[in-house]
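Here we show just some of the chains, and they stay where they sit in the whole.
Every chain is named by a letter (A, B and C) in the order it is written, and numbering of its residues begins at 1.
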Amino acid sequence: MSKQLHICFKTPLEHFTLDVDIKIPATGVTVLFGPSGCGKTTLLRCIAGLHKAENAQLRINDDIWQEPASYLPAYMRKVGYVFQEPSLFPHLNVTKNLLFGHKRAQQQGQLSLNEVSQLLGISHLLQRMPNKLSGGEKQRVAIGRALLSNPEILLMDEPLSALDYSTKAEIIPYLEQLHERLSIPIVYVTHALSEVKSMADYIVLLEKGKVSAQGPLKEMLLDLTAPLARFSNAGSLIDAIVSHYDKHYDLTEFSVDGGTVTVPGNIGAIGTRKRIHLSANHISLARTPANDSTIVNILPVTILEIDQASSAQCNVRLQLGQDSQILARITRRSKDQLALSVGDQLYAQVKGVSLVKL
Amino acid sequence: MLDAILLTLKLATLTTIILLIIGIPLAWWLARSRGLFKDTIATLVSMPLVLPPTVLGFYLLITLGPDSPLGNLLSSLFGGPLTFTFSGLVIGSVIFSLPFMVQPLRNTFESIGNRPLEVAATLRASPLDTFFSVVLPLSRNGLLTGSIMSFVHTLGEFGVVLMIGGNIPGETKVLSIAIYDFVESLEWAQAHLIAGGMLGFSFIVILSMTLLERNSRKVGDV
Amino acid sequence: RIAVASNFTTAAQALSTAFTQKTKHSVQISSGSTGKLYIQIRHGAPFDLLLAADMDRPHKLYTEGYTNTEPLLYATGQLVLWSRTPSDVIDGIEMLSNGTVKRLAIANAKTAPYGKAAQEVLNKLTATHSSWKLIRGDNIAQTYQFAASGNVDAAFVARAQTVLNKQGFTWLVPQSLYSPIQQGAILLKHGINNPAANAFYRFLSSDEAKSVIQRYGYITR
């Protein structure tokens, strides 16, 4: 009971009512996902205490932040909030913006100005005023400011949408580690599936103010009836342990439940645990393993379930090894041509492998 | 004459400071709250402007004088009547110049909007802290305007001052009264001199305040 | 501390200089319109002595108990018609009727004794009065300013204002045309125990004081 966030808010919006009552894990990243205007920002504002919902219950671990009868004002809630629009203080330069919350934190956090600004690539901007920054630079400063305020929970409203690919690629792993190092929960709003799959531990899908689905990412991905599996870039996660590094070809071999998967680059020492995302679109199924192709990863699987995702395509849930499951998306025609049915033993040829957080 | 100059500066400075102390919270409250009550108060704040200064002074004289309960109360608090004293002058000037401080401040406060306050709250700044570290720095414009207008207006004010001050040299005879006296007693050369001095002095003070403010400010559009 | 009606301020300053030389008592002069001074005294102004511009208000103060002594007539003002531009005409009545005066200034008849007197003069001259526009100054000083700045062609002002200024045209209005402008002084309760105030009050009736007062264009008894 204690290591949980209980988030319950009911508040009328313009066209519908935000009505959320969820319990999410108090560790890891919870991604809030949903169409534009569905109430994500409003929910974050409720949690931060910026929007006062009448009917509310908010518990962060054992602390009660809000109940119908009591209300902890925003400034006493230890949140780090990254707003959707860059919201730097125009009268303070970058350093002072960054330190604004830092100075006011009761205990000093584990992060230093130096570390954060280096990571976010804003060290050369420290003396600038906000009106001399580009959009992405502002957003990075805002992220740094929230991190430095030593929060107990991090609320991030599309923090990376203004950032370019490589900056994102640098910041995401850092954010991933962050919640481990600081062991604080992160509630993260994003539209980018790439951010979902690389960061999320837990997913909450919001639609018109209501929670339409929620659960751990791994389960949500495999639930063929849940909305995630219908997305064009559906996929699945499997646990993996580094088993070998081929120095010559710079390839790391992972042992996964039921086989091995090879990934470019030197990922980590042998024995390192990782999580791998397999994109459903990029898995093909074959009755025999191809051996004259460049497909590196071929895994023996068994069909568990076939679900028609659209009139043209099927999602196929596959058993991998003992305890793992993966998702493949194939055309209905291929299914018929290969006469696939539940229980068939096949080879999954995997092209779309990406490493994600543990 | 030096008397009058010093007295005037003292009065204008003190009035401005007191107005800042009263005006800032009042303007903030007016800017942040809603409803008829606040609109009523907001309107009341402009009322000192409606009456001619001498008439306002007349009513202040009645209110602060020995015939009124308030006057008696204050009189016992301050150990003597407030009318015809410097303290009385300050009270009169403060009341008369109140709108000049409150209105610009309120507008500036309103133009800040909610977002900076929300951001400050998420960064653990208490409302008071936010006010000092965010709102006031963002309101330099209004603070400057309010202070300049109050200061200058107090310099030039004389109707109220004459009425409740009584033109007592060294205590309530400020420059504006002195120059008025000179004009009335046909000593125009003297009047020109003081008028020129006041104008020149205020001009330099205001201009340098403005320049200082501009220089120290690096904030542009957000 | 002496409260002095604005029109008498200059004379009062001369008086106080003379007084100080004689008695070593120092004098503080606060000037204002008689009406204002009256209001202030009624509301506790710390004045010892009032030199008013009329008799009414000193009397009022007396009947209302702000003083124990009857008002003292210390000076009688004289009304003049003054114009900045010298004129060949000697007689003011003629000047007023020959059309050279298009704008004529008088002090506010309601609040200023000289205004009241001027109004009386004009009333008596109704027969001859013609085409001018009447401008009212708030007090006698303002009225003089109107004329001195050339904004009006002529003005009824105090003789006191013109004695120091020999330029222009001055016509001393015959006393018969207006009731006398008697200025009263009173020793206020606030000053009863003040030797300096008492001394000044007595000094007002001295010949020395009278000559000073006369020098400034007033009649003394």
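Methods note: contacts are C-beta pairs under 8 Å (C-beta built on N, C-alpha and C of every residue); 3 or more make two chains touch, one makes a residue touch a chain.
The structure presented is a predicted model; accordingly, all values stated were derived computationally and were not measured.
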| item | value |
| --- | --- |
| Total copies per chain kind in the whole complex, with one of each drawn here | A x2, B x2, C x1 |
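Please note the rule applied: only the chains that are shown with their structure count from here on.
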| item | value |
| --- | --- |
| Euclidean distance of C-alpha centroids - chain B vs chain C, Å | 36 |
| Chain A and chain B: spacing of chain centres that average the CA atoms, whole Å | 56 |
| Chain C residues counted as touching two or more neighbouring chains | none |
| For chain B, residues that touch 2 or more chains besides their own | none |
| Contact set on chain B toward chain A in their complex | 115-116, 118-127, 129-130, 133-134, 137-138, 218-222 |
| Chain C to chain B touching residues, read off their complex | 1, 3, 6, 9-10, 28-32, 36, 39-40, 43-47, 139, 141-142, 144-145, 148, 161 |
| Residue numbers on chain A that touch chain B, as the complex places them | 48-50, 73-81, 83, 85, 87, 89-93, 100-101, 104-106, 129-131, 145-146, 149 |
